[in-house]
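Dropping the structure in here first, questions after.
Yeah, one chain of the complex is gone here, protein chain that is, but the others are all in their spots.
Letters A, B and C mark the chains as written, and numbering starts fresh at 1 in each.
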């Protein structure tokens, strides 16, 4: 908890996790582990060699980056950096993995495989996992399986969620610049208004999900930011939208990509504007190996009891842990971190996000059991 | 011209026209007029009594304030104050009114009504005209008519523009904050998306003009800025719109105000959001008295010839001279001040704005003829 | 009044005015006039020769067709035909012109020009005026001027409205069929929904007026009908929109035509649909001759008094009388027919539309004075 609180106070954005990495590396070294820093710029990798290696290594992963969110005021362990916040729980992920490392160092005699502790940078849209894989984290250490956890405030603390198969969404992002022609707000006919075009495009995008996707297939199109203009009475030249596309199925993913582009292009044209549409291909879907997921379920039951292990529906959020699971089998699971009685109900990425810290030892123990199992 | 150049060099912002007022008062006193300073803080009023007053007084008005604009470099008579510029021509307005005062002092014997020379502060959004009226400039001097001029670079020097009825627009601004509930872009159901609501409101606002206003009445609703969100995959808490409402008729003005508020409120509610709508009431429309406008047209023809007096379409910009015309009949006219051959084409409020100074004696003569007519 | 009530009870649509024409022809023959029927199918023309013709003939025109509107119930002289109603006042137009014919027969000795009484079919979108001109009504009778009246409920009975120049709008109509692909309402992804596309197009059309037309130029885009689908749970193949475009200026007219087509095409495409857009070019603007309008104004003052003759703003409705004014000088004027005290306030084309019948002798007298003047 102290580790998590320390990290919570000093949030750093993707690939800028310098202080964070230094802190993590220091803790790992204190445990006697061989630590490599600067992996994929700010990543940290530590290896705990098995007493007697009988099989390929297991990789346990935490992500390190924070978000550009302004935390609500008045928290004892709140972010000390304006406009930055660990609003997704990565501070807790690091604390849990450090905890697991401490536990496993104790249990090293029982280990029959090397454990790779992987602290990756830039999960929030930066593809840090892919960068770590390219930097050799799987290959160099003979990794045969990979596991990751996510603290999850929608479920109550004391529960663990894991499911076989599709678990988290494929994610693409787009940036669309609607080009009109600026002018005086009182003379709209002498300008071409990009705000009206962009606004109607946002509305039309809702129909891509509501009309073009099979209702039984999950799909999300969110416009997360829309910016245009500097004054009430000046029509600006452009409006800029940024959005995210989520899906669990490649056909749906294609429908969303094509639909977003089609809507932006044609709605812009309907209003006499032109649109530059750029698609940033994002993370694929997290698809858990069925056997690995079953093993996680078994260990989870050892930690919290059979009845508190839940098979959740797929989650529409994206996770670059997907890249690890494209290379080796493994699973990604969720540690319940909400607590309605204590008012811990805010969704991830919100300014009021929080976790019940009693979730941290649960996650640490689960990781340790997975490595030993 | 010398007066205008002096004033051009020493621009002062609204209600800070101390040096300007002192200069004007000195010139007026030099003409032998009774001068009152400090009216509505920095306003200056001088009265030329009629030889034999046969009717109520006529008020001639100039505005004194400059703009927070950095003038282009290299001008002989450029602004000496960084970031301040007479970019709307008020320096010329003062020079013209001083010129008219000089002419009328000469012609005093022919005057059959008192002339009130009104130099008002703060026209650029400060409502100085209203402040002068509250300070008694109309009541105290028995003003029965009011006239004002604006140098106007879109028309060539040597022309004068005047029209009966609606001449310059009423202008209101609004700021609307659509409150949703922030959250993860992949979990829209756990958030309330203010961007979709704001976007649809922008679209719906088009119907206020297109459906709720009499098609023969000019009306404009422009959303000039729309800002929401910080990232592609985070649903923000709020979206903020700023816009301007223009009209020439009080009924239409009311329709726009009520329509904008109604649309923002209900479209927000349709999407589960709430809207804070703030209206910044601006200047009313400048509506010229038909008879007064006809008299100005006649005098203008005496000054520049019948063919160089133009009836322009209504101008969508706003002017606080409107307040005078709400109290007494009168008219507001434009003195052509552009000269394409000499490169004087920059729009008002631009850093490169300039006037052809040969417009100044035209305006001075017109004002004098109006007072005498 | 009896004539108007008779006609009100038996409304007939454009080019189907068989009973109406027979009634009118009978009344004209009873006055001793030479009557031609079947002009342009259902039109009626009668000529009153001048005692001594000193100049070209004057044409006085009434229109005869009713509308597909279901009149409100309970009226003493209500429409006897379900779904048909004289909801625009053409019944009164005919009564006024018959009245003028009766008056002029009495005053024939004073006439110095032939009077052509022209009862045209199909004013409501059928272009009956153009058909009458093609049938020779101007050429065959040596018509040098043309005048027409419209009963006008927005103004109180006892007033007359006439203005020089642009008086009524140019009108075009469009029909747009949005083609999607029908299917089960529960399986939207297997269909292409034309209703969502058509709906968004209706919304986007508002921006054509609100953003693309100069605010000081009147313009209207109305979608008057939208039809799609047969059941709540079946996605239809198509949605059909019909609308009208009104303007007073050829540039604006072009903006509306191009804008409507652009919006329908691109909004359809944005949703994966295709649009068939058909423009029905309608009536041009009614532009009164300045001298003719001034003469009407003078005669109107003789009828109702100087202060009750009003110069109205241009009216956004369309009138095929425009075709007459493209061929010969003349004017189109309005006879106030509203009466708030008697509850006669419903707009033209509404089911509750009515006129104050005391307007009828005013119109008859004005037409007679015009012919004699």
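The definition used in the following text is that a contact is a pair of C-beta atoms (placed from the backbone, for glycine too) under 8 Å apart; a residue touches a chain by one contact, two chains touch by 3 or more.
The structure displayed is predicted, hence computed values, not measured ones.
Asker: In the complete assembly, which of B:262, B:280 or B:298 touches the absent chain?
Answerer: From the options B:262, B:280 or B:298, the contact with the absent chain belongs to B:262.
Asker: Sort through C:24, C:45, C:69 or C:355 and give me the one touching the missing partner chain.
Answerer: C:69
Asker: Which of these, C:196, C:286 or C:309, touches the one chain of the complex that we don't see?
Answerer: C:196
Asker: So which of C:43, C:243, C:259 or C:272 would be touching the chain we can't see?
Answerer: Of these options, the touching residue for the absent chain is C:243.
Asker: Could I get the residues of chain A that touch the absent chain, sorted low to high?
Answerer: Against the left-out chain, chain A lists 203-211, 215-216, 218-221, 246, 313-316.
Asker: Considering the entire assembly, which residues of chain B contact the chain that has been omitted?
Answerer: Counting only chain B, the missing chain is touched by 186-189, 193, 196, 200, 203-204, 207, 210-215, 255, 262-263, 265-267, 269-272.
Asker: For chain C, which residues lie in contact with the unshown chain of the complex?
Answerer: That gives, for chain C, the contact residues 67-69, 125, 154, 169, 171, 173-175, 184-188, 193, 195-196, 198-203, 206, 220, 222-236, 239, 242-244, 246, 315-318, 347-351.
Basically, only the chains that are shown with their structure count from here on.
Asker: Ranking chain pairs by contacts, what comes out on top?
Answerer: Result: the chain pair A-B has the most contacts.
Asker: What is the chain whose Cα centroid lies farthest from the Cα centroid of chain C?
Answerer: A
Asker: I want to confirm something about chain A and chain B. Since they are copies of the same sequence, is their interface symmetric in residue numbering (over half shared, so same) or not (under half, so different)?
Answerer: Same residues, largely: of all residue numbers at this interface, over half are found in both copies.
Asker: Using mean C-alpha positions as chain centres, tell me how far chain A is from chain C in Å, no decimals.
Answerer: 64
Asker: Distance from the CA centroid of chain B to that of chain C, rounded to the nearest Å?
Answerer: 42
Asker: CA centre of chain A versus CA centre of chain B: separation in Å?
Answerer: So the centroids are 53 Å from each other.
Asker: Scan chain B for residues touching two or more other chains and write them down.
Answerer: Where chain B meets two or more other chains at a single residue, that happens at 203, 206, 220, 246, 316.
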